[in-house]
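Here is the structure we will look at, set down as structure tokens.
All protein chains but one are shown in place.
Every chain is named by a letter (A, B and C) in the order it is written, and numbering of its residues begins at 1.
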Amino acid sequence: MISQALLRGLNGKAMWVVALLVAAAILVPASNLLLPAGHPLRVPNYLVPLMGKYLCYAMLALALDLVWGYCGILSLGHGAFFALGGYAMGMYLMRQIGDRGVYGNPDLPDFMVFLNWDALPWYWQGFDMFWFAMLMVMVVPGLLAFVFGWFAFRSRVTGVYLSIITQAMTYALLLAFFRNDMGFGGNNGLTDFKDILGASVQAGGTRAALFAASALMLAAAFVVCSAIVNSKLGKLMIAVRDAESRTRFLGFRPEYVKLFAFVVSAVIAGIAGALYVPQVGIINPGEFAPANSIEVVIWAAVGGRGSLIGPIIGAILVNVMKSYFTVAYPNLWLFALGGMFVFVTLFMPKGIVGFLSGRRWPGRPARTTTDAGLDTAKPSPAE
Amino acid sequence: MTSIAPARAEDRPLLYLDGVSVSFDGFRAINNLSLYLEKGEMRAIIGPNGAGKTTMMDIITGKTRPDRGDVFFNGTIDLTQHDEPAIATFGIGRKFQKPTVFESHTVEDNLLLAMKGKRSVVAQFFHVSSRHEREALDGILETIRLTGRRADQAANLSHGQKQWLEIGMLLAQDPKLLLIDEPVAGMTDAETEETVRLLKEIARDHSVIVVEHDMHFVRELGVKVTCLHEGSVLSEGTLDHVSNDSRVIEVYLGR
Amino acid sequence: MSASTGKFTMATAALALAASTAWTGAFAQDEGPIKVGILHSLSGTMAISETTLKDVMLMLIEQQNEKGGVLGRQLEPVVVDIASDWPLAAEKARELIEVEEVDAVFGCWTSVCRKSVLPVFEELNSLLFYPVQYEGEESQRNVFYTGASPNQQAIPAVDYLMNEVGIERWVLAGTDYVYPQTTNKILEQYLKDAGVAEDDIMINYTPFGHTDWQTIVSDIKAFGSSGKPTAVVSTINGDANVPFYRELGNQGIDAVDIPVVAFSVGEEELAGLDTAPLVGHLAAWNYFMSVDTPENAEFIEAWTAFIGDEERVTNDPMEAHYIGFNMWVEAVEKAESTDPDAVIENIVGVEVPNLTGGTAVMLANHHITKPVLIGEIQDDGQFDVVWETDDLVEGDAWSNFLPESAPLEADWTDPIMCGNYNTETETCGSGS
Partner (left out) sequence: MAASLDPGHRLRPLPNCPSGTSLMIRTFAARWLACLALGLLFSLNGAYAQEAPIDPAGPVADLVRQLPDGSYRDRGAVIGELAATGDSALVPLLRTLEAGELFLLTETGAIVTIEPEGDEVVATDVLTGEAIGTFGEDAVEEIRVNNLIRREVRAAVSQLTLMSDSPSVRIAAAREMFNGANADSIPMLDEALAQEDNETVRAVMEEVRAVAVLRSDAGPDETAAAVDTIIERGGRQALGILQASLGSASADVAPAIEAGIARIERNLALWGVGQNIWYGLSLGSVLLLAAIGLAITFGVMGVINMAHGEMVMLGAYTTYVVQEIIRNAAPGLFDYSLAFALPLAFLVTALVGIAIERGVIRFLYGRPLETLLATWGLSLIIQQAVRTIFGASNREVGNPSWMSGAFEVGGLAITNNRLWIIVFSLVVFAVLVFVMKKTALGLHMRAVTQNRRMASSMGIRTPWVDAMTFGLGSGVAGLAGVALSQISNVSPNLGQGYIIDSFMVVVFGGVGNLWGTLVGAFTLGVFNKLLEPHTGAVLAKVLVLVAIILFIQKRPRGLFALKGRAVEA
């Protein structure tokens, strides 16, 4: 039954994306590992984790789009789920260091040692086991999303109010994780990782494997999302986005629809974060910064929300530009980036995908469905 | 109007409002309103703006909680204790004053979403439309005269067609009671005629409450009429009886 | 969406690849210029402090090129913006080394930046010169710490207050991150060893960029009103200092009542506020702009000329880059190669003049020797040196006041060759 439902996710265009990602998962590592250095077709070492990073961002943007593009929930705090997943993975990697820390302490990470912690806090227990850590990667963000959503959606917090409290959520987590007493390494976060599943995180092979994992996970996430949006549930999600109260009079409970999407999205974000950490080699509270979450929204918007491919394109494109500009024009790149956001919003309101697939807005009145998530931003009666 | 409430719950009519009152920050929208609707009956509700027509529907559908009074459905179900989705599943469908369909869905999907069936999230995810469903859907499309446009985006329908689509969605829900708010507002006469026929058709196997200003339309329906004013029943009976009621005339023509 | 978008995805992915590989284009041959990476935040929260360091590096490189470069080759700076985003810092470090093929990198300000790029330098075996005072507890083969370690800043400062000013009661106020946490741990231990009572020490942490200091300042005021002479040892992070000092000034705490000695407040920070109310508050550094030496005068002149602003100040981390850069040049000349291993081998023991009249030596633990100066803030935004150590203090990678790190030593020369050598077990504590 599940498989049947998932197959629904593999319709025409989804096939393309999945095929492309699987191909990447095979070709990139292959060319990086097998081809000799300097070979024109070889993917240089530094590019492997970099592209892996882009794919993680793409996954995050995809997750956001599921709730925003399809349910009209504009989450300005999705970075929090990403970061939590990342921390769960980071904690596993820290435990893998074992007694190879600078103080040679078998259980305590270095930062705990020099801040005189005498024992491992309870919430660090179990993270030395991979399966447990991976479980937490999904459970922790999922649980937070569930609790948060349960209250928020049931008490019918909508529109900008919801957006702002999601921001409050990630901001609160940011401040909390900055505190050294929290036992997550404070501002420095978790870093200086050594092994993952016994393989050195710095080894080319591991990097290639991580890249492949990212590509495949993104493909999987894409299929899941595609399956959801192509099911009747997907139609219901859009209905909720466009006319929430109407669905109530049809006997649906939109709060549960939202909750479902929110939790699924959070879990995907968490997985993305978990894959992100070993590839960039650090997780620190900066990931909780509200600005990061806003950037994710922008990726999705640039690529084109309300489609599953849009956010992926957006995330990759914006980050490629960012990587490029920060080197090419270190003093000017913010102008370029900022300018791009303005340009896209003004001239490609449906994002790149929308622009290319030549779909127009349903004409004025401009309060278009895609903004339902924020309709109530205006206090004025929504007739 | 002061009819005595039946002693036993099961003797109550399909819809039973008794002494209902509600007010928004001081303003009494509904004032000691009592209204009974028998199974299979179609009732037209008229009344000037602000008479509380829409608020009454809000109360029946659970959108608004009354401050006082009883609201029972099917004799035993106390509607004041339930919220919109629950009430909808008991079998009360509602069409809004301003047609609210899912603009970015096709006509077909709109109906599909409304189609009677499990409402749980999981069920929606695994839902595969059955043959029976498809047949029902075709039937409804026929009834609301939209077969030709089943694949079009609802956003692109004409105002009247949206009205019909929404009625169609009600049918798909297959409720016991339909609440229909101003079905012919902004319709051409031709469309109005169609709608009258449509409603009569529906009324055969559903109970219906129609709120409408258009007296011509109400006359066409030819059913019992209740006139609301300032939140309570002003007059009830045949259209002629009501329209000859001095107070009604005073309310409509007076001041 | 039609299949066209499907194709489009491929297009973008391809574009992504292309764009990224495009940079690989430039690779340096031996006769080409020597590339030097500059890895600082030019935007985001840390830009305030780091932009200056980028500029000073550009100046130093320009000067070196005028002197004919290194090994007869010109130097070419490669500037990147890490935008106060630490994962990005790691990415950029990797790019500098692998793509731009720089021979040495000067950069980072925060500990988290250093921590995040450190594995990269280790893996790709390149060189990082880190110019900021930090919490210590680290020594890595590929990193050279040209800023002060706690024993080159915090402890002398406390000594001064205890012996020269007769302070008996201590407030350790800091921003809640690793540098203050560690420094305060060390100081707390140090003070207790010096016989200061538990309840004569007050420790307080605030978040980054904390702006509302009313409560804390009034707490300090209360704590200081016990009659015993009280001082504040501030490890408050650069940005939060302006509102902090303003609040001090406004609540009428002046340096005579409760002096504040800061480790993160230099000329650059003071340039951001009216220092009149702060006269007499202290800072401990290894360099002050006001130090009167020919080297310094020359440096300042060059700097103001380079930046084209008479009012621009110099500060300690700038000197650290000055020293680090010169040490690298020396080492390269000595090794007659820019190869990291050769440099690492030759740089230990290299001695270059610092700007305060002495010289700095690169020690075996990759830290350097520094004088420690205590300056009092003047109303022109400068510091007046009121005390300095008689001789140079050697940077200590592992503090002796933290139980776990007391036995550790760092020595990157034979035979030890270890960043965390345990003198008790006489083994290299594995790991780094």
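Note that in this section contacts are C-beta pairs under 8 Å (C-beta built on N, C-alpha and C of every residue); 3 or more make two chains touch, one makes a residue touch a chain.
This structure is a prediction, so every number in the text was calculated from the model and none was measured.
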Would you indicate which residue among C:Asp200, C:Glu268 or C:Asp411 is in contact with the undisplayed chain?
-> C:Glu268
Can you work out which residue in C:Thr359, C:Gln378, C:Asn400 or C:Asn422 touches the chain that's missing from view?
-> C:Gln378
Write the list of subunit C residues that the hidden chain touches.
-> 42-45, 47-52, 164-166, 176, 204-207, 209-212, 214-216, 218-219, 221-222, 225-228, 239, 242-243, 246-247, 249-252, 254-256, 259, 268-269, 271-274, 276-277, 279-280, 282, 289-290, 292, 297, 300-301, 304, 310-313, 376, 378-380, 382, 384, 386-387
Absent-chain interface as seen on subunit A, which is shown | 74, 148, 151-152, 155-158, 160-161, 164-165, 167-169, 171-172, 175-176, 178-179, 245, 290-291, 294, 297-298, 301, 331-332, 334-335, 337-342, 344-346, 349, 365-368, 370-371, 373-374, 376-382
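Definition applied: only the chains that are shown with their structure count from here on.
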Ranking A-C and A-B by C-beta pairs in contact puts on top A-C
Could you name the chain whose CA centroid falls nearest to the centroid of all protein CA atoms?
-> A
Cα-centroid distance, subunit B relative to subunit C, in whole angstrom | 73
How far is the middle of subunit A from the middle of subunit C, if each middle is the mean of its Cα atoms, in Å?
-> 34
Touching two or more other chains, which residues of subunit B qualify?
-> none
Sites on subunit C at which at least two other chains make contact = none
The answer for subunit A against subunit C in the complex is residues 12-13, 15-17, 20, 24, 43-47, 49-51, 53-54, 97, 99-105, 110-111, 113-116, 175, 178-180, 186-189, 191-194, 202, 276, 280-282, 284, 286-287, 307, 309, 312-313, 316-317, 320-321, 323-324, 326-327, 330-331, 333-334, 352-353, 356-357
In their shared complex, subunit A is touched by residues of subunit B numbered 61, 63, 83-86, 88-89, 93-94, 96, 98, 100-105, 109, 112-114, 119-121, 124-129, 153, 155, 169, 173
Within their complex, subunit A touches subunit B through residues 1, 4-5, 228, 231-233, 235-236, 238-239, 242-243, 245-253, 256-257, 260, 362, 369, 383
